[in-house]
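Below: the structure, in structure tokens.
For this depiction, one protein chain was excluded, whereas all remaining protein chains were kept in their positions.
Each chain carries a letter (A, B and C) given by its place in the written order, and its residues are counted from 1.
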Amino acid sequence: MEKTRKPKNIFVEGAISPEKIAKSIANHATNHEIGGHSIFLGQVRADAKEGGKVTAIAYTAYEEMALQQAFEIREAVFEKYPLTCMHIYHSLGEVKVGEICLFVFTSSKHRKAAISACEELVERIKNELPIWGKELVSNDTSVWKENT
Amino acid sequence: MEKTRKPKNIFVEGAISPEKIAKSIANHATNHEIGGHSIFLGQVRADAKEGGKVTAIAYTAYEEMALQQAFEIREAVFEKYPLTCMHIYHSLGEVKVGEICLFVFTSSKHRKAAISACEELVERIKNELPIWGKELVSNDTSVWKENT
Amino acid sequence: MKLIVKVFGKISEEIGESEFMIEKSDNIASLKSEINTIYPQLKDLKFAIAVNKKLSTDSDKIPEGAEIALLPPFSGG
Partner (left out) sequence: MKLIVKVFGKISEEIGESEFMIEKSDNIASLKSEINTIYPQLKDLKFAIAVNKKLSTDSDKIPEGAEIALLPPFSGG
């Protein structure tokens, strides 16, 4: 029988803590088929803007659509690479500079699958998920971010 | 004046703990130029061997040479990619199945440099550092690992 | 027959609402010109339109009771 996976929530309120990441890594210690983990973390930069510097990004999303898209991306990447595990977390709400807003985590028997899958996931998350970041600037203005 | 870097110790006695990884991530929160981190973790697998399963890997190294090689790899990768930070940790001694034996961590303003540099580091570490893993098998035999 | 249109990001900020009602159109192209009439300030903004949580193209028909969403360029991560 095919294992059917259901959409999982990827959203986290506010920043993603290093402790959450550590816990997620530790949870995989019981899986003795894993030989490699690949992790990508997005961190909020204090980019210079007209009149000031970015102090935080406020994230909003079309949540239902984002979860559905994330599910389809997840299925496609599981199909393409021999992965043991895959986790995606993205912040909603305010994330300050220096804090983590995206956490992508893939595990596999061999390193290459984990590394390639993680990279592909990051690209697809940035390009395909209806999520918007509003950069809050130190002079109380704001700029809507655009991924390039 | 050119910043000169000196060889850093990459060796850790025994397994690398998730807490160490979390602390290393948290240490980068004060660097507000970083936009992306890429992390690779090697984990010991319980591979099936003649007469049993791998229960641990015991790592030894030609330490002085490994540190010098790691330094040269580090310099070359810093030269090639616009990185903010780079960290390499490898276990020595016994690491049990499910535990982490390699931790490679790169940070950059933009994701692509961090991801490519991390992948390249992992390949070079596996191919070029004089480190040996002896797989300890459940029936009290052992097998010298070979990277492929 | 009216449809609910959800709006996000810069568009939501521009019109000061997170959703609005609009008369149902047959396809996406005519929905767009309808939107431009009501909210001329959106004319210069780039956005995609989702119908029932799927990205659409101009010729796509709009089903009864569809959930429409106006999506500015994504900027997650």
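Simple rule for what comes next: contacts are C-beta pairs under 8 Å (C-beta built on N, C-alpha and C of every residue); 3 or more make two chains touch, one makes a residue touch a chain.
Quantities reported herein were computed from a predicted structural model and do not represent experimental measurements.
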| item | value |
| --- | --- |
| Partners of the unshown chain among those that are drawn | B |
| Sole contact to the chain not displayed, among B:Arg74, B:His90 or B:Arg111 | B:His90 |
| Among B:Ile39, B:Ala61, B:Val77 or B:Val97, the residue in touch with the chain that has been omitted | B:Ala61 |
| Residue among B:Cys101, B:Ala114 or B:Val137 that touches the chain left out of view | B:Cys101 |
| Interface with the unshown chain - residue positions in chain B | 42, 59-62, 64-66, 68, 90, 101-102, 122, 125-134, 144-147 |
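Simple rule for what comes next: only the chains that are shown with their structure count from here on.
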| item | value |
| --- | --- |
| Common touching chains of chain B and chain A | none |
| Inter-centroid spacing, chain C versus chain A (mean Cα positions, whole Å) | 26 |
| Chain B and chain C, separation of their C-alpha mean positions in angstrom | 48 |
| Multi-chain contact sites of chain B, meaning residues that touch two or more partners | 111 |
| Multi-chain contact sites of chain C, meaning residues that touch two or more partners | 77 |
